[in-house]
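Heads up, one of the protein chains got dropped from this complex, but the rest are sitting where they should.
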Amino acid sequence: MFRRLLLAAVASIAATGFAHAAEIAISCGAVGTELELCKSGAEAWAKKTGNTVKVVSTPNETNERLALYQQLLSAGASDIDVFQIDVIWPGILGSHFIDLAPYSKGAEKDHFPAIVANNTVDGKLVAMPWFTDAGVLYYRKDLLEKYGAQPPTTWQELTDTAAKIQEGERKAGNDKFWGFVFQGKAYEGLTCDALEWIDSFGGGTIIDEKGAITVNNPKAAAALTLAASWIGKIVPDGVLNYGEEEARGVFQSGNAAFMRNWPYAWALGNGADSPIKGKIGVAALPKGATDGKNTGTLGGWQLAVSKYSKSPEIAADLVMYLASLDVQKSRAIKGSFEPTIVALYQDKEVLTDVPFFGSLQSTFLNAVARPSKITGANYNKVSNAFWNAVHNVLSGKAKAEDSLAQLESELKRIKRSHW
Amino acid sequence: MVSFAAALSPIFWGDQMVHQSELTRARLRSAWIFLAPMLIVLALVAAWPLLRTIYLGFTDANLSDPSKAQFIGFDNFLAKYEGEWSGLLVDPQWWNAVWNTVWFTVRSVTIETVLGTIVALVLNANFPGRSIVRAAVLVPWAIPTIVSAKMWGWMLHDQFGVLNTILQNLHIISAPVAWTANADTAMWAVVIVDVWKTTPFMALLILAALQMLPSDCYEAAKVDGINPIKVFFKVTLPLIRPALLVAVIFRALDSLRIFDLIYVLTSNSRDTISMSGYARQQLVDFQEVGIGSAAATLLFIVIAIITVLALTVGKVRLAEDTAR
Partner (left out) sequence: MNPLKLLKAIGFWLLVVVIVVYAVFPFYYAILSSMRSGSALFQVVLLPEHFDFSNYIAVFAEQPFARNILNSVIVAVSVVAVSLFLGVTAAYALGRVSFRGRGALLLMILAVSMFPQVAVLSGMFELIRRLGLYNSLPGLILANLILTLPFTVWVLTTFMRELPKELEEAAFVDGASPWIVVRRVFLPLMWPALVTTGLLAFIAAWNEFLFALTFTLSNEQRTVPVAIALITGASQHELPWGNIMAASVIVTLPLVVLVLIFQRKIVAGLTAGAVKG
């Protein structure tokens, strides 16, 4: 700990020694806790190093944020020095960022290796992990107890339990009750959800690490066929246009037994005004079969330094500071931002404030990454083709096998000779 | 754009009309002076962005390194790669987007025109509280699109949406409808929201036209005791037709370029993606500046063709120069 602090101090002195005090612009969330924590973190650094920081707020909508970044970066604008980027963007935006390895002095080794690997493009560490996210399963503790069920370990079990609870609750008079909700809209969220189904069945990650297209396999088809069988039975038809908040709306109003969502829903579902306060359980997402595995799609945000920055060394120093253990710890405690540093999941102070971090550590550690690194700038095309194929299966327009075969040829067209 | 320039050249430098009085010549001179500021400003803001888009459509520009763009001719539109045709013109997704957009435009603009006319006629009548009603009618147009789209998304939600609740309470539907999730209803949901949002635009323009009508025709009709519906079709409609057509044209141009409403309501689902959505997907999501610009150019051409057709069919007097 002390050594790390010393290193950081030396690094910052070195950085400020070379250049004059500079103004660093960093992009963050716009209001609320996210902005507050970003601001206080950056200002603490500014005070320590004698530089100044300017927080640039960017849209909440991920796609709008990406569009704005692309506009600025492709024009080579130096207006923003430090970019907060999504876990799938290193491949897309990587060419505009500097290699952080010379500044990190090995600090990335303390972070989740999967995220660090994700952030390393062509041997360059283009971004430092800042906070993470992974898909988890929410369930109603009270209802499982009422119907004498256990948190499901396989998707089939979830299907059966959900059907049982739904039937019982509807008989009891709640005709709006559903077994399960997830994100089924034709957007990136569906890619996350469907990747979890397929990966938990052992059906791979659409495209493997070497770049081979693997998605057209029987296990993937089995996963999608099961998912399609839910629609209209234990899952409302409307799920085909649900994002995170629409799903949370149904679950948090007490109208669903299970929900796939990100950890953010925990604090809101346990809010003072929530009808299901204290009745929520969180578990890892089910396995495909007993021999399958638990998985959750990796999400989260990273910090990167623009290569068009006027003072990249100083900006890199800010990034290292924000990604450091101390700052991540205070963000975990104050804002429930999931840290990317492994050690923090054993930290007593963190666990007292956010108890489920401990039980979910393995979920975060084993989270499956979307194939954004290998597909690089083509990732969005791959994801778009994938979610459309899945959406077609869910809406009953195509059979899983046919849709996956078609997806395979579409991905081949996108790939041509290489990604 | 080339054709426009060609069409203009004889006009700008060709033979001037011979028998011009001093007054006409003075008016012509002043006409150009009057036009100049608008043309200069429009050229300043529009020329570079538009020409650049058209040019980029013929390159393989990519966002990750825009400086490496190379001229590739018509490859973005149509090219042969390993014996297979590729390019926008053979991309089923593009034609799907074209179809979606045209489907949407025809339906929404038709409904908006009819509704807009009715609203305008009501607002044109004299009744107590008219000013409040006028302001109320304009509210939908005044709410930023991104907000109203999200708002409607919330209201159309199958489980906690207010629309399903109301319709169920009125016993119009028996079970909640998943408006935006179902491929059959998703496009209609978009039309409903668009009609709600843009009918005020139509109504206001038509109202302005009604307000500028000379009142003597009406009085004559009133004295003759002609049925008001007949008066509308025989007298009013022909008189407001030019303004109505302009309103329709601009509404159609807007809905042919629709993007944000569809995007917020139903994301980039293939059931509802529009031409602009397709272009944006290529430009922003896929980083293919070349293909995206080509799609934008193609979109421009599609709209231009539709507009010229509409102008011809609608017999809009663009250049009745000879008449005056």
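Going in written order, the chains are labelled A and B, and every chain counts its residues from 1.
Assume a residue touches a chain if its C-beta (ideal position, glycine included) is under 8 Å from a C-beta of that chain, and two chains touch if they have at least 3 such contacts.
None of these values were measured; they are calculated from a predicted model.
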Sole residue of B:Val90, B:Ala142 or B:Ala175 that reaches the chain not shown, by the stated touch rule: B:Ala142
Touching the absent chain when the full complex is considered, from B:Met151, B:Leu237 or B:Leu309: B:Met151
Residues of subunit A (touch criterion as defined above) contacting the omitted chain: 25, 29-35, 54, 56-61, 64, 67-68, 71, 74-75, 77, 79-80, 133, 244-245, 248-250, 252-253, 261-262, 264-265, 267-268, 271-275, 301, 335-337
Residues of subunit B in contact with the chain not shown: 1, 4, 7-8, 11-12, 14, 17, 23, 27-28, 30-32, 34-35, 37-39, 41-42, 44-46, 48-53, 118-119, 122, 124-127, 131-148, 150-152, 154-155, 160-162, 165-166, 196, 199-201, 204-205, 207-209, 211-215, 218-219, 221-222, 228, 231, 236, 242-243, 246, 249-250, 253, 257, 259-260, 275-276, 279-280, 283-284, 289, 292-293, 296, 299-300, 303-304, 307-308, 317-319, 321, 324
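Definition applied: only the chains that are shown with their structure count from here on.
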Touching residues on subunit A, where the partner in the complex is subunit B: 63, 66-67, 70, 74, 92-93, 95-96, 176, 178, 184-187, 236-242, 246, 249-250, 253, 255, 377-378, 380-381, 384, 388, 391, 395, 397, 413, 416
Residues of subunit B defined as touching subunit A within the complex: 62-66, 81, 86, 157-160, 176, 178, 180-183, 186, 266-270, 281, 284-287
